[in-house]
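The other protein chains are all here in position, but one chain of the complex has been omitted.
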Amino acid sequence: MLPERLRAAMTPLRWVAFGYVVAVLVVVVAAPVFAPHDPLQQDVSLRLLPPGTEGYLLGTDELGRDILSRLMYGARVELLIALGATLLAMVLGTLVGLAGGYFGGLVEVLTMRVGVDVLLAFPPIILALLAVTLRGPGAGTLIIAMGVLFAPTFARITYGQTISVKRLEYVEAATAFGAPTTTRMFQVVLPNVSAPIIVQFSLTIANAVLLESGLSYLGLGVVPPTPSWGSMVAQGQRYLATEPHALLVPGAVIVLTILAFGLLGDALRQWLDPKSRSAR
Amino acid sequence: MLGYILRRVAVGIGLVYLVLTLIFLALHLVPGDPALLLLSQGDGASATPEAVERVREQLGLNQPLLVQYWDFLSGVVTGDLGQSFRTSQDVAAAIGERLPRTLELVGLATLIAVVLGIPWGAWAARRGGLVDSTTTTLTSIGVALPVFVFGSVLILFFSLKLAWLPAGGFASMGEDPGRHLQLLVLPAIALAVGFTSVIARMTRSAVQEMLHADWVRTARSLGLSRRRVFRRYVLRNSLNPVVTVIGLGVGTLLGSTVLVERVFNYPGLSSLLVDAVTARDYPVVQGVVITIAVLFIAINIVVDVIYGVLDPRVRR
Partner (left out) sequence: MSGSLLQLEQVEVSFRSGKSWKQVTYDVSFDIAPGETVALVGESGSGKSVTAMSILDLLPAGTRRSGRILFAGEDLVAADESRLRQIRGSDVAVIFQEPMTALNPVYTIGDHLLEAIRSHADVPKEVARTRAVELLRQVHMPDPETKIDHYPHQLSGGQRQRAMIAMAMSCEPKLLIADEPTTALDVTVQAEILDLIVELQRRTGMAVLIITHDMGVVADVADRVVVMREGRVVESQPVRSLFNTPEADYTRELLEAVPRLGSHADVAAPPPPGEPVLSLQDVAIEYAGAWRKAGFRAAEGIDLDIAPGEIIGLVGESGSGKSTIGRAAMGLLPVAAGRLTVGGRDVSAGGRTDLHHIRRHVSMVFQDPASSLNPRRTIGQSITDPLLWTQGVRSRAERRRRAAELLDMVRLPGAWVDRYPHELSGGQRQRIGIARALATKPALMVADEPTSALDVSVQASVLELFTQLQQELGFSSLFISHDLSVVESLASRVVVLRQGHIVEQGPTLEVLRSPREDYTRALIAAAPVPDPDVQAERRARRAELVG
């Protein structure tokens, strides 16, 4: 049923990752349906219940809030920001890389050398912190900041691919047979450079979750009391010695989510872009 | 080769200039009055007019833009990064105090990652089979581990449960070298785990690719031993992409110290940054960001030079 290359790429572990991602997406859409409690409802008498307590499957935090419900609502925030930022990054980066690679010359200098290289001179989290300082924390700031700072990766990938595809004879043939520039860029080149971009999309979601949870761990992500995975880890850290579940549970969810998107990226790469070489 | 190095340094200096311009513009391109923006705590509470005026004065916002730009650039070049809003401490001095600690951490983590990652990746690619698939799985997990989660787990086991190592803090090398080193171990491991995985993965895929290079067959046709062929014709050529990844990875590592220093309560450059961001102490934030960016650019120049040494085709 599945194409052979896809079947070969989907190892059992990657199927599990796929299932997990689907489950997370379902939770994102229908968090109110699944969440057993109001994620903001506090009850000090129920504070720091261990996992497995009746009605509180994953236990409660130091304010007596249900961890499972907070994770579910946290998934909404997390994935909204990650997907939003990644989409923005993909569109920006692909356009910039395509233009830089296709036109070369001054356009290339302005896009790749000035734009991309300057952004890549910062570790992503540092630039995000600069944005937070200037605009204050919040989902909007994060999506825009992360969208801009993940764009260079897409730009570099698209640029590199465009440079090599541009040399192929079918692009020259399109020119020779009179295809307009936009046709050549978007109908001839773009479809042929898309595989690594799709792969990068999945990997960037993983990176965005990593970065967002890091920022909210520092208290610089979304504004409390909105539940977020990173801030749950930060809160749990205070009770690490006695009630480690308050840290380990949200921590595990972050790890699993990043891992799942990373594994899907690996599967996509093996399926769509088997020749490429990457550390991720 | 010298020409290549000089060219790379020149490009690096140009990049530093662009980075500085971007940071300068960042403050002015954000919609709204920068002074008001910095004083509002994100909750819309308005600041007193005196406070706004003070911020304006300190950041020189009352002057024409070009004058500000010139003052900013000449300040950076002469090492004057302004004063902290909160403590009025000289920003450059504060950075000077904190920077070596963070560099020590990053250096140690890089060392661990390189020393473990390259042989691990090479071994996995060469052995194949179970070793290879285990490596793939482990490194997938390694890159997915956020440092603040993994760091906390390290504290939980090695400090709280086993009590082998301290949970965090700092001791200067001069006062207590033993404790200084003890305190470095866990943060460095937390930082290194992801980086080791990245290096191992890149080495693995580069080695796998180079195993099929034509020149490997040539080397075999000369009657060289397998070991020699692997070392000189596979591993040697695999280093080029690995070096690139190491350069990029050191930058990520610099960024990750922001989280690790918080987890381990380590008073380095990055915790200075986080405190400043939280307090919206703009001069400090700006100073640290500039420092880290310049550092990263410098690292990349070094990496490019190493790349040039490794690959004669790029040095022209």
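Every chain is named by a letter (A and B) in the order it is written, and numbering of its residues begins at 1.
The working rule: a contact is a pair of C-beta atoms (placed from the backbone, for glycine too) under 8 Å apart; a residue touches a chain by one contact, two chains touch by 3 or more.
Please read these numbers as outputs of a predicted model, since none were measured by experiment.
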- Message: Touch as defined at the start, partner being the missing chain; which of B:I141, B:A213 or B:V305 qualifies?
- Response: B:A213
- Message: Considering the complete complex, identify which of B:L116, B:L224 or B:V305 is in touch with the unshown chain.
- Response: B:L224
- Given A:G19, A:P32 or A:P180, the one touching the chain that is not displayed: A:P180
- Query: What is the set of chain A residues that contact the non-displayed chain in the whole complex?
  - Reply: 105, 109, 168-170, 172-180, 183, 188, 191-192
- In the whole complex, what residues of chain B lie against the chain that is missing from view? 211-215, 217-226, 232-233, 236-237, 310-313
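Throughout what follows, only the chains that are shown with their structure count from here on.
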- chain A and chain B have mean C-alpha positions lying a whole-number Å distance apart equal to 20
- Please name which positions on chain A make contact with chain B in the complex. 13, 114, 117-118, 121-127, 129-138, 206, 210, 213-214, 217-220, 223, 230, 233-234, 237, 240-241, 244, 247-248, 251, 254-255, 258-259, 262-263, 266, 277-280
- Note on the structure: Interface with chain A, chain B side, in the complex: residues 15, 18-19, 22-23, 26-27, 30, 34, 37-38, 40-42, 137, 140-141, 143-149, 152-153, 155-156, 160, 198-199, 201-202, 205-206, 209, 241, 245, 251-256, 258-259, 262-263, 273-274, 276-278, 280, 282, 285-286, 289, 292-293, 296-297, 300
